[in-house]
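The structure's right below; bear with me while I get my questions together.
Here the complex is missing one protein chain, while the rest keep their positions.
Chain IDs A, B and C follow the sequence of writing; residue 1 opens each chain.
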Amino acid sequence: MVEITDVVCSLCGCVCDDIVVEVEDNKVTKVKGACAVGKSKLMGHGRIESPAIRENGELRDCSYDEAIKEAAEILAAARRPLLYGWSSTVCEADKVGIELAEEIGAVIDNTASVCHGPSVLAIQDVGLPSCTLGEVKNRADLVIYWGANPAAAHANHMKRYSYISKGYWTEEGKKNKKLIVVDVRKTATAKMADVFLQIEQGKDYLVFSALRALLYGYEDVVPEVVGGIPKKDLLETVKMMKEAKFGIIFFGMGVTHTRGRHNNIVNAIQTTRAAHTHTKFNIMPMRGHYNVAGINQVCTWETGYPFAVDLSRGYAWYNPGEQSATDLLIRRECDAALFIASDPGAHFPGESIRHLAKIPVIQIDPFPNPTTEFANVVIPTAISGIEAEGNVYRMDNIPIRLRKLVDTEYMADEEILERILEEVRAIKEKEGE
Amino acid sequence: MQTIRLKLKEEITSGNAKIPIDVDSLTPDKLFGKNEAEIKAVKVWWGNREENTGDLFDVSVEGEAGSVEEVKIVMEGDLSRVKHIGDGMKAGEIEAIGDVDMHCGAMMTGGKITVRGNADCWAGREMRGGELIIEGDAGDNLCAMYRGEMTGMTGGKVTVGGNAGECAGQYMAGGEILIKGNTSILTGLNMKGGKITIEGDAVMPGADMTGGEITVKGKVLDMMPSFRFVGTTTIEGEEYKKYIGDLAMTEKRAKGVLYVR
Amino acid sequence: MVEELLIRNGVVYDPINGVNGEKKDICIRDGKVVEEVRNPKVIDAEGRVVMPGGVDIHAHIAGGKVNAGRLFRPEDGRKGREAKTKVCRAQSGYSVPNTFATGYRYAKMGYTFVMEAAMPPLAARHTHEEMVDIPILDNAAMPLIDNNWMTMDYVKSGDTDLLAAYIAWMVKATKGYGVKVVNPGGTEAWAWAKNCDLNDAVPYFDVTPAEIVKSLAVANEKFEMPHSIHVHGNMLGHPGNYKVTTSTYDLVKGITPYRDRPTMHATHTQFHSYGGTTWRDFESKAGAIADYVNKNEHVSIDLGSVILGDTTTMTADGPMEYSLYQITGRKWTNHDVELETGSGITPFLYSGKVSVHTIQWAIGQELALLIKDPWKLALTTDHPNAGPFIGYPIIISMLMSKRRRDESAADMHKVIYDRAELPSIDREYDLYEIAIITRGMTAKTLGLHEHGKGHLGVGADADVAIYDMSPEEHDAGKIQKAFLNTKYTIKGGEVVVKDGEVVAAPAGRTFFVTPECDSKLMEEMLVDLKAKFEHYYSVSFNNYPVQDAYVPNPYEIKAPWRS
Partner (left out) sequence: MIKMGAKVNLISGRTIVQGQNLDNKLSEEYFNEVATCELNKADMERLGVAADGHVKVKTSFGEVVVKAKEKGGTPEGVVFIPMGPWANALVSGNTHGAGMPQYKGIDAEIEPTEEEVLRIKDLMKTYME
């Protein structure tokens, strides 16, 4: 048995890096310090066992070479290919993916587009006053979760970084902190709150604007109830915000997924800016996958833009809502798709999945999932953070290197993509002759 | 007068995938002075490959034009995947028969576009001048800015016969928009100049506006909680409530005017 | 196979070797300058200006805040789009170009080395990931070590040996190049939405910025560090700050450097040379700063000269960016980094119609023209803060042409004639001086001349820029054009730019310094540092240092302890 310390969890945007793992016979046998969700990931699940190609409706096992060649042929022939996913793998693989997209004139998009893509759009409107998670741990005396339920989605978040954690000016943990939760439902997180604002579904935008008006001192114009929340509760919230020495808003998909989308986030950020005229206030998206922040980073420094990048003309054109994966699919725009480290079969609207059944689909993933059901080429891969190492970015954009814990026979994402790129170039060279 | 007819060939959009064609190279000012053969040879992007216009469209030219103003392009066929119609156009006329795809009339500075159908998102994006008429519905982000910019439409006139989607006129700084139907959420978001008239209903209009004028002749649903009521006004014989806002931008900057019946 | 190249008959400006416009051949073998070659490929540089590859001492080209700048400015991205070619990747951006464009555009200007001026240690991996993606250029990055809690603790206890041990660990852990200081104390104060002047106490830490600067300078000189401390002082961008600036210079006056270089490099000095009390009576104090630099040897500066137009400002100086955002009301991003530093970003438009911007524009050039010895200053725009690096050729043409300056001033706000000195200065730079402020001085100040950069002596890296202009050229427009796109840029003996086009894009190298510290001292320091990780950092100690994988093309410089 080998004990490995300082293991980095490759599940959610918290990227906890203090996990202890026991490995026996090249298998993870025990996990300490991870949350229930992270532990489940590190302990492992059933795998896609072999590369496969669909023939007459059934997947037939084949070699890596054959699957890679087939994938390359599909991509090289496509007039409007989509390369999507990228958030549950390492930056090294993402880089190759972007190069492949450039080579074949593809649209490259990542899971941010159905997660915190709206947050990115909002940042492009107004910016983002934020900080690293350690800042929150050491300084925050007011924590607000808005449309986020870390108790279910980021189970270590409060303990490591926010409400329950202990830091330099917060050595007594939650004792001297306040927690405000804004949500439609009284979630497990909401039950811990000092103040729970139960908001009417879809009314977030109005509530943010009301808070801003109050933070700037225009109590007279705000109606008695906004978005289902009584004005007196809004006033109390504003008082807490002003009196805090360091406030932080964490927001989740309760805000990005609902009516208003990115404009809800613009308004959340504007609220933070309004609060900042009184005291220190920051805001941070609760990023989902462990490296969704990373693909946004890599895609930005390589193409200039974080997601939904159209390289069909050889340069990058960026317009979420036009080039994002869901739009391309529902509008039936793409004629081939590669999915890596993501599962649109489970996470895209049914309407857009329908098109996937009609075009060639390549799946690169360690695990079988709904996407496998209609993939034409399936390429199994090593699990980043367990079987392969590489760089990832935490939700606060801090880069951390995933460790390799066990050996594997599966090819890593980076290598598979490099091989596909090589094949594509060979095909193109041949065509050029 | 000269009429250039461009009819999209049926097979282009009849496959499993409907791959859009970008036609920003097919504006009256860019085609002026070209004969039929030359027009057929103009390159357009279809997915990740450039094609000849003549390979995608049936092209015919009637009459002569002495100036760009005398050039009229008529587009026909299934235009629902034809993007950037009249994008950047400076003068002349385009008539699109049927529903058109995104960015119709984006960045146009002059001339006239008539869409005899619906227009998808970003019609009139960053429009600087000229006239855009959409007889049907407009999609989202009508006359808005490009991502990250702080200025949308600055001039010209846009008329929508039906409804408009979300964020119509975002960051609008000048010009006029008339919407005869209803609008979805956040019309005139961040507006700083110009005029929007909505004959139907609107949801949360005027949020974060710092200038310009919005008139809603129908109902306002989810009125912003950060506007100040300042009295009533009569417009075209009807009484309207006048609000200024958005105070969420601070009083100093809240110079937008919202009229609600 | 031996790769040989001969650059024939160029007019060479190589200030480090005292070569001032001599017609000379340059022989290259295996990426280095050599005495002679036998069977070379020949490049005819007849009558053209030849210089060593440019060395930029201070620019923000890679890392968290640069990328945050790209991410939140798609409207900047749409400005510089170029499709991929057989050699080049797709390009985008103007003030915040993507990594590929950054490499190509610098190379086209004849630059072959760029120093990334601010690396937040906790995010050092990010800076390195981007630097690897910048083609052609050799580069390095300076970690921020001034607002760190460890630093302030040792400044307070007065233990500069332990501070030196911390510097050694930090520079090594981040694979960094030297000690960067940005608004010492003020950035920590910003974590509470406050700021610090030079002699204010930092909230909760009971030290002053002045003490931080002085202690860091002392600690830095305990090693044979190639570069001095690199300082962005307090009160950047505030009217009347020139007194803070000279007071900051005074702090390191008595400290002996390890070799013949200053003890402080003061960066983007334009932003620190302001008179007046508010923006209303704002005026240039470039004269006062130049006077100080002329009379003293312990400080070098770079300009931070303004390029008119839209840009993206970004700095670890969080409170400064907040002030700027409050003036413009445009988008604003801030990112405070636990126990270490912070950053702010906001777009900004420099307009020649605005009085303040006009004076700022004048100050950068005044500094260059009033400081007598060009070896004391470097050409920068603090890219992209005062303007993007792609504007360097504009500044070069201004410095070389009084006429161009006068013509430009005539189009600007008339305040330039009342509250700036520029219109009355007649000095014009010659090509030798331009070569000094763009390669000679910068390589020397960074200590890179000992590692093959910034000159063309035998043994130097074969980094050469051949500009398509005659040494006699006086037309400012032609000078600008020549410096924007070289006839040839040669990097490590390989032609990377020809006739203004990138023809090859080899990977660059990352330079980093390894300070060598007494192991007992290191152990003692590590006890304190590990406690900080245990209680306050959100990343574990063992996951903190930058792994070797992030520096695939390393160039290590050892900095021994000076016993």
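Quick note on the criterion: a contact is a pair of C-beta atoms (placed from the backbone, for glycine too) under 8 Å apart; a residue touches a chain by one contact, two chains touch by 3 or more.
Note that this is a predicted model, so its numbers are computed, not measured.
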item	value
Displayed chains contacting the withheld chain	A, B
Residue touching the undisplayed chain, where the options are A:Glu70, A:Glu92, A:Asp310 or A:Asp327	A:Asp327
Which residue of A:Ala67, A:Val114, A:Ala213 or A:Ala293 touches the chain not shown here	A:Val114
Option from A:Met158, A:Ala190, A:Leu215 or A:Ala336 whose C-beta touches the chain left out	A:Ala190
Residues of chain A in contact with the chain not shown	11-12, 36-37, 40-41, 45-46, 109, 113-114, 117-118, 121, 149, 151-153, 155, 184-187, 190-191, 198, 201-202, 253-254, 256-259, 261-262, 307-308, 320-327, 329-330, 343, 345-354, 356-357, 366-370, 373-374
For chain B, the residues touching the chain missing from this view	121-122, 139-141, 165-167, 184
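As a working rule, only the chains that are shown with their structure count from here on.
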item	value
Averaged-CA centre spacing for the pair chain B and chain A, given as whole angstrom	33
Whole-Å gap separating chain A and chain C, where each centre is the average of the chain's CA atoms	34
Multi-partner residues of chain B (at least 2 other chains)	146-148
Per-residue multi-chain contacts in chain C, two or more chains	72-74, 77-78
Chain A partner contacts - residues on chain C that touch it in the complex	62, 64, 66-68, 70-74, 77-78, 81-84, 89-93, 97-100, 122-123, 125-126, 129-130, 133, 191-193, 204, 322, 325, 331-339, 342, 345-346, 535-540, 542-543, 547, 549-550
Residues of chain C that touch chain B when the two form their complex	72-78, 329-330
Contacting residues of chain A [partner chain C, same complex]	5-6, 8, 17-18, 91, 95, 99, 102, 120, 123-135, 137-139, 160-161, 166-169, 245-246, 273, 276, 279-280, 282, 296-298, 300-306, 311, 313-318, 389, 391, 393, 397-401
